[in-house]
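Of the protein chains in this complex, all but one are displayed in their positions.
Here is chain A:
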């Protein structure tokens, strides 16, 4: 399939000060955030933010609405947990294994699902993810309802102990920023331009000589790998891998995050993820645990408002107002 990739084409190098500024502001805010917010919560939120950004690479830039991304997030969490706990691998190796596992799985799932389009594509990804869910529920390796608990965070590169929440947070922040930069690079490469072209007018892209299936497969694999990195990091942060991460509602939640923040924007999914993560925390503070039972209702209401009032998402709407890409 390599012949299908345009190797020698430079893409327009467009200076995007707004984008860099947004990235710098985001990085700076996140760097000082532990001063005000509990680092454990922040680290978990960043894992979801990276998950959302990875999902956005697929839905926002390639136009493929996967309804099974929990498979990669949750599956990779199990791999990282298994590697760190049972095999006693250091955290960096556990994460590499998780990412590679999700990427390979993504290439396979992608190869099967992109044979169909639209709702059928989404349904195939959902079906495959549900198969993964039931495997995780039944297999002895994943310990059913219990999941894998008490995963050690270990020492990063054998030096830095991650047991401290703050150290863990900055490690996750580094992973998150690297992930975001990787996505930015992919989106603004000739490969990314081809993805956007395919999203916009598939038959036109084909007739210009693109083997679009190859592109979609690679996009799917990249998105799955990054979702896997997020899932693996989440397993280390929460020191557990559970069925929740593989449940279809997780696939739904990541769609909500991306829609809320702004599909096809760089920072939108991050904001969306942090927002969705913050809702239950805020509800807890306001009204205690009873109030947070209303979580799903409130999420639903937000979803409806988002779709009705600002379909481009929070950042998407801002970007449209400012006529910039954010």
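One rule holds for everything that comes next: a contact is a pair of C-beta atoms (placed from the backbone, for glycine too) under 8 Å apart; a residue touches a chain by one contact, two chains touch by 3 or more; residues count from 1.
Operating definition for what follows: contacts and distances are computed from a predicted model.
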Identity of the absent chain, which is to be given by its UniProt protein name, from "Amino acid/amide ABC transporter ATP-binding protein 2, HAAT family", "Ion-translocating oxidoreductase complex subunit C", "Phosphate transport system permease protein PstA" or "Methionine synthase": "Amino acid/amide ABC transporter ATP-binding protein 2, HAAT family"
Among A:37, A:107 or A:193, residue touching the chain not depicted: A:193
Residue in contact with the excluded chain [from A:211, A:239, A:284 or A:299]: A:211
Interface with the undisplayed chain - residues on chain A: 4, 6, 8-12, 14, 190, 193-194, 196-197, 199-201, 203-204, 206-212
